[in-house]
Structure formats: structure tokens, C-alpha cells
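Notes to accompany the following structure.
The complex appears here minus one protein chain, its other protein chains still in place.
== chain A ==
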């Protein structure tokens, strides 16, 4: 309602029937552990954390790192919503799954986050993640992410798409980077940026590899763009590479999202 002096006053209209306002249901992000008691002790000290964000990075980790039989399911971070229609329980959507590789005496945890995280929830996710996975200055963090080639800003023609660029924290030794650095004024957003920010604040050596691709869904070329990351980490022979390629193809086939408008 506007007053004589031009002031706007909020007034409830009497023409509209009062409705009970729906109670806004806030989702909660929680960690759930799936580790056996036997493995829990081995996993308690995490040497390395590898985070995959998006379908391409998670497809790469799934095919090249999780199919070797040495990883165990560690836990999940999920979103819990109260379910009005059911008194039995709450709806759960899994935001990220965690797998631990406890071979060779040290523990590397793989975090696969395929879901899109709304910006409001990212820091809550990071808090839950860092509570569940104890990281310190001796840990190594690697983040794999993907972005559209259209968002890549460049002053000269880049190599053929897809290609990978890296971004690292101050504590990281840049000689260990497997890909060229990401130049200004390119930006990184979302969960990957939040993980890197957290690592920078806590002086944790961390590196982010971003794959710039022209595909919005999982495709073999974009997954293979990350392969130099494996050099020296988990050397793959031809047989294992073929197995990984077949696994990626089965993921592509099962994902069902193809560019059917293009032939």
C-alpha cells in the first residue's frame, strides 16, 4: 500500500483467503560411513584425497581407479529431506560416494560427486567432507573437474578439444603438475573451487585439473584427456587400459544421455 508521502507499507490483502504457509523443509547434508570395522583403522589416516566432480571426472576415476579390486566403499554424503507423505522415513539423495584404496600401506580416498551442488550447499558439503576425512598439511589433494570449452578464455588458438589445465595451491610443488597451468582470466567455479579454497586456507597441497570439452555428457575422448594424471601414479598396462575403455563405454551406454538431436 502506498501512503500519501510515497512510503510503501506491506499490507495483507483481505481479498485473498489466508492459507497456511507451507513449512519450508531444509535439507540436511550428512555423512554415512560404510567402512568395515576392520578397514576403519587402516583408513583413519588419509594420505591422499582425489575428488571427481561431474560425469567426466567421475567416469574417469570409476574406470581407471576403482576397477582394480583394491578399493572398498568408504561412505557417502547424502542430502536428507523430511518426507511429508511417508511416516516411514526420509528421502535421501546421494551427493557423493567415497571409496578407499588401502593397498600398499597408505590410504587414498576417492570422492565421486556426480550430482550438481547448489551454491548454498557447497560450504556445508565441504564442512561435512572435512569432518569425515581428516586432511592436514601432509595430505595430497587432487580435484578433477570439467567445464565447457565455450567458457574458456584464451588469447591464442588452443590445442584440440578436449584439453586439461591445472590450478594449484601455494603449498603444492608446481613441478608435480601433469598439465599446463590455467591462465588468467579463466575462473573455476562450484565444488572444485570450494575444495581448492579450503586447501589454500589450511595450507594443504592441492591441485585441480579441469578438462575443457565440447561435450556436455560422458564421452571417451574427454575421459582419456585425464590419462596423463595416471602417469607415475598408477601405471596402466595395455590390458588394464582396454578394460578401463570398455568400462567407460558401458557407462556411456547406460547413462542414456546422448545428443539425439545431432546425427
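Everything that follows uses one rule, which is that a contact is a pair of C-beta atoms (placed from the backbone, for glycine too) under 8 Å apart; a residue touches a chain by one contact, two chains touch by 3 or more; residues count from 1.
The criterion applied here is as follows: contacts and distances are computed from a predicted model.
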Chain not displayed: protein name in its UniProt record ("Proteasome subunit alpha type", "Septin-type G domain-containing protein", "DELLA protein" or "NADH-ubiquinone oxidoreductase chain 5"): "Proteasome subunit alpha type"
Full-complex contact with the absent chain, from A:103, A:118, A:183 or A:253: A:253
Contacts of chain A with the absent chain, listed as residue ranges: 160, 214, 220, 253, 256, 258-263
